[in-house]
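Note that this complex is displayed minus one protein chain, with the remaining chains in position.
Per-chain numbering from 1; labels A, B and C assigned in written order.
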Amino acid sequence: MPATKIAAKPSLKQIGLSKETLLGLYTNLLKTRMLDERFRKLFRQGRFAGTYFSAVGQEATTVGPTYGLRDEDIIAPSHREIGAAVTKGIPLVHIVAQIYARINSPDKGKTHPCHYGWREKGFISPSSTLAGQTVTGTGCAMGFQIQKKDNVVIAFFGEGATARGGWHEAVNYAGIHKLPIIYVCQNNLWAESVPAHRQAGIKDFSDRAKAYGFPGITIDGNDVVLVHKTAAKAIERARNGEGPTLIECKTYRWYGHSEIDPADYRREEEIIEWKKGDPIARAENLLLDLGIHTSKKREAMVEQINQEIDEAVAACEKEKYAEPEEAYNDVYSENFPVRRDDY
Amino acid sequence: MPATKIAAKPSLKQIGLSKETLLGLYTNLLKTRMLDERFRKLFRQGRFAGTYFSAVGQEATTVGPTYGLRDEDIIAPSHREIGAAVTKGIPLVHIVAQIYARINSPDKGKTHPCHYGWREKGFISPSSTLAGQTVTGTGCAMGFQIQKKDNVVIAFFGEGATARGGWHEAVNYAGIHKLPIIYVCQNNLWAESVPAHRQAGIKDFSDRAKAYGFPGITIDGNDVVLVHKTAAKAIERARNGEGPTLIECKTYRWYGHSEIDPADYRREEEIIEWKKGDPIARAENLLLDLGIHTSKKREAMVEQINQEIDEAVAACEKEKYAEPEEAYNDVYSENFPVRRDDY
Amino acid sequence: MKKTTLIEAITQTLFEEMERDDRVFLIGQDIGLYGGVFKATKGLLDRFGPERVIDSPISEVYIAGGSVGAAMVGLRPIPEIQFADFITPSMDQIIQQAAKLRYRTGGQWTCPMTIRVCCGGDVGGGLYHSQINEQWFFSQPGLQVVMPATPYDAKGLLKSAIRGEDPVIYFEHKRLYRWVKEELPEDDFTVPIGKAAVRKEGDDITIVSYGFMYHRSIEAAQALEKEGVSAEVIDMRTISPWDRETIYESVKKTSKVVLVQESSKTGGVMGEVSASITEEMFDYLDAPVSRVCGLDVPAIPFAPPMEHFFLPNAEKIARVVKKVMEY
Partner (left out) sequence: MKKTTLIEAITQTLFEEMERDDRVFLIGQDIGLYGGVFKATKGLLDRFGPERVIDSPISEVYIAGGSVGAAMVGLRPIPEIQFADFITPSMDQIIQQAAKLRYRTGGQWTCPMTIRVCCGGDVGGGLYHSQINEQWFFSQPGLQVVMPATPYDAKGLLKSAIRGEDPVIYFEHKRLYRWVKEELPEDDFTVPIGKAAVRKEGDDITIVSYGFMYHRSIEAAQALEKEGVSAEVIDMRTISPWDRETIYESVKKTSKVVLVQESSKTGGVMGEVSASITEEMFDYLDAPVSRVCGLDVPAIPFAPPMEHFFLPNAEKIARVVKKVMEY
C-alpha cells in the first residue's frame, strides 16, 4: 500500500493517544480492509448472492468513532459501516454469515448483504432506507435520555443521505433536547453517481448543524487519530448531557457504489489522488514512526487475520440457508400466528 | 388601535418607497385586518362551518412580500396567509365564498376554510399538511426555471413547519439549483401550543438557510416597510437567477391558533407587549407622519372596505352549497368516470 | 355509576398505564401543556412531567421513527399523530422500520409501541381532517391495527396494545370521542387484540363494521328489526390481524353479509373481508357479500351536503341489507 511519509517524527505524547489505543485502531482498520477486500473477491467469484457495498478507503471514518465504545452504546449504521461492525465487536463469523445470508446469521438470512446487526453489541441491523437509522438511532438516544442512562448513539450516514427529510427531523429533534448522539457523516464526495455539489448547496456538510444549534465540524476522515479524538470528545459531550455533535469526515470510496458499479462517472485522477491518502497506510506509517509497529509484526497480523477470515468463510460456506418456512417467523410476537395459505 | 409614536419625522426619500406603494401596502393591511376580524365575528356567530385561523397581528409579514408581485408569480401559502390572498388580488367574494364553502367558491366548497386559492392570480389552494406548499411551491419554482421564465414563487409557512422533513428536502433542492423562490417564515413564536424553542435548537430560524448555502435574514415582521423592501430585494435576486432567500419575520398572532383555541398557554404580558407593536397602527402612524394620510381618509377607507365586505358576505350567505353529487367531480380528467354505487 | 366517554377512557388508560409501567411515555404535537387538540392527554404532563409527556415539533417522521428507536432500547412509546391525514409522512418509518424491525433482525429487536391516531369524518373536517387511511396499515404484515367503537374497547384495546410486544396503530375516531359513553369496570381489564365482538345477535343477515360505522350499523339493525329483519352485528375492533373465525361463524348462521366501511370502497379493508369470506365460506353464502362504503373520491369533501353524501349511514345500510335480503 502506498503512503505519504510524515516529515518530523511524532511522539505518543504529541498524538495524545495511548499505544494500546493506537494499536487497537490500527488492528481494526487492517481487519476491516482485509475483510472488505475479501468480500469483494468472494462476490466477484459468485460465492454469495445480492450485492456488496465496499467501504475500502473509508475505514478511518467508521473505525475511529466506534473504537472504545461500550457494548450498550448503539451504532445506527447505513450500508458502508463494515468498519464499525468489526470494531464494535460483531463476531467475524456473524459478519460473514450475514453476507452469505446463512442460517447462522443473526438475521437468519432475512435481510440483504452489508446489513449487519447484532443486538448484544448494540449494532442495529439497518433498513436500506437511507438515513433510516438516523431517525431510529436518534430515537435510541431519546430512550437513553428518558432512562437517564449515560449511553450514547453513533449514527453513520453518507453525505447524500443528509438530503432526506427524516434526517432533518431527527437531527432537529436532537438539537432541541440535547440528545446523547454523535452524527458521523461519511462524506465520500459521491452518492452513487451524483457528486456532493448536486446534493447540497454547501461545501461542508457540517454546516448543516448550524440549522439545529449544536456543533458541527469538518475533518480529514482518513486520519484515524483525528477522527478518533474528535469523536471521543463528542462522545464525552454527549455522555455529559451536553448534546449532539455533527462530525463530517471527508473521505473517499475507492471502488464502485456497489460491486456491480464500474464507477466511470469519476475522473481517474480523483481516484489516484485519494488513494495516496490511504487511511490504513497513514496509520501504519504513524505507528512505524512512533516505533510501536514493525513490518514483521504487520506480516504476522495479516497472516492471523487472513486465517480468521478463512475460518469464518469456510464455516459459513458450509452452513445452510434457513428452511423456506423460516419466512413465516419473526412477523409478530408468539400469540399472533401469520395467516398461511397452502398453495 | 394603539400605536407607538416615532420620534423624528421621516421622509419618503428616507423610507425609499413611493407614496403609491406605501398607500398600497397600507390599504391591503387594513383590508386584511378588517376582513380577518369580520371572519372571527362571523365564526363566533356560527355563520359558517369548520373553523377559522386568524392572522390578526401578522398582516405585515404576508402583505409586505406579496405587494407588487405579478399575476403569474405564485404564492404557496399555509393557513395564515389571508393577507397574501387579499394582496395578490383574489376577489373578496371568492375569499368569503371559500370561508362559507359555497358553490361560488373556486373550490366549490370542497376544502376547508382558510384554504383560499385562485389560479388566475397564481394563488395555490393549499393542502393542510404543513409545509406541503413549501414542497410543491419549490416545484413551481423549478418549473419556472426549466421554462426559463422570470417568475418567482413566495412560499409562506410558520416557524413550526420548518421542522418538517419535506420542508428540508425542498429548501435544500432550491439551494442546489438556485431556484427563483422566496421562503417567508412567519415566526409568530408558537406552533399551536408549542413555543418556538421546543421546535428547534436555534433562536433565529433564518439560521436554517446556512444549511443550504443561500442567504437567510431575520427581520421585524411587523414593520411592513422593512418586510416589503427585504422581500423586494429577494424577489429581484430570484428573478435574476441568483437563487432563493429565507426571510424570517418575527411576528405574533394576537388570538388563538384557531377560533376554538383559548390560547391560555401564553402569558398575558407577552400578548400585551406584542399588541403594542401592531403592524397596522405602525404603518398608519408612518403614513400620518409622512403626511400622506389623514384620519379622515382613514374613516372613508374603513367605511368603503366595510361596505365591500358587507356586500361579499351578503352575496355568499345567499349562495347555496353545491349539490351533494358535486362530490363526484374533479377526481380525474373527463375520460375517467368515478366508480359509483347506488346505496 | 358515572358514565365514561370514549376519550375519557383513553385518558384514563394512559394515566393507569403510565402509573403502572415507567417505560411508557408519550410524544406528539400539543399533547403536553395543551393536553392534546381534543384533550385526550389532559393532565398527563402535570402528573408525569415533560420527560414522559413530550411536546414534539411538527415532525411526523420523527414522532414515529424516534419512537421505534426508543422502543428498541426498552421503552414503551406511545406516539400520537394529531390527525390521520398527517400520518403520510410517517409511513416510511411505520412501514420500513416499525413493521419490519422484528423480521429484518431475525427477531433480535422488537418494537412494542402504540401509535395513537386521531381519525375519521362526520365532524366537518374536510379533505385534510377526516381521513383514516387504515387500509395502508392493514396491508402491512408486522403491524397490528385496532379501532375501538366503545369506551370499554377503547380502554381494553389500548391496554393490550401498550402491554403487547408488537407495533400497534390505534385509531381513535374523533366522531366517537364524546358521543359514546358507558359505565366501565373499576378493575383492570384488557380486550384482546385480534378478537371481534358480536354486538347484536341475529339470524337473517350479518353486518360487519368497525369504529364509527359500527354505530351506523347498529342503528340500521335496530331499524331493520322493526321491519322484521334480524341482523347480527359484528364490530371487528381489531382490523389487523382480523378475526376471521367470529365472522365466519356468523356467516354460517346467516348466509348473508353486508360489510360497512367509512373509507373509500376501492382497496379498502372490507374488500379483503369480502374476498376471504368468498374464498373460504362460499358454500354458506346465499347472496353476494355486499359493501356499503365511503365514495371513491380523493377524501371527504368539506361542505356539509357533500360530506353527508360521502358517508355511509343507517339508511344506506338498511337499503343494502334489504336488497341482499331480497336476493
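The rule is short, and it goes like this: a contact is a pair of C-beta atoms (placed from the backbone, for glycine too) under 8 Å apart; a residue touches a chain by one contact, two chains touch by 3 or more.
Because the structure is predicted, anything quoted here is derived from the model rather than measured.
Contacts of the undisplayed chain with the visible chains, over the whole complex, involve A, B, C. Considering the full assembly, C:Q96 is the residue among C:Q96, C:S130, C:S160 or C:T206 that touches the omitted chain.
Which of C:Q140, C:S160 or C:T206 touches the hidden chain is settled by the complete complex: it is C:Q140. In the complete complex, the residue from B:I124, B:I219, B:L246 or B:C316 that touches the missing chain is B:I124.
Remark: the residues of chain C touching the chain excluded from display are 61, 85, 88-89, 91-92, 95-96, 99-100, 103-104, 127-128, 133, 135-136, 138-142, 240, 263-264, 266-272, 274-276, 278-280, 282, 285, 287-291, 296-299, 301. Along chain B, the points of touch with the absent chain fall at residues 74, 76, 105-108, 110-111, 115, 117-119, 124-125, 127, 129, 132, 135-147, 165-166, 169-170, 172-173, 176, 329-333, 336, 338-339.
Remark: the residues of chain A touching the chain excluded from display are 49-50, 101-102, 108-113, 115, 127-131, 160-161, 163-166, 191-194, 198-200, 265, 321-328, 331, 338-341, 343.
Criterion: only the chains that are shown with their structure count from here on.
Each chain gets a centre from the mean of its Cα atoms; for chain B and chain C, those two points are 37 Å apart.
Computed from the mean C-alpha positions, the centre of chain A lies at a distance of 46 Å from the centre of chain B.
Chain A and chain C have Cα centroids separated by 41 Å. The multi-chain contact residues of chain A, meaning those touching 2 or more other chains, are 165-166, 169, 172, 176.
Within chain C, residues 56-57, 59-61, 89 each touch two or more of the remaining chains.
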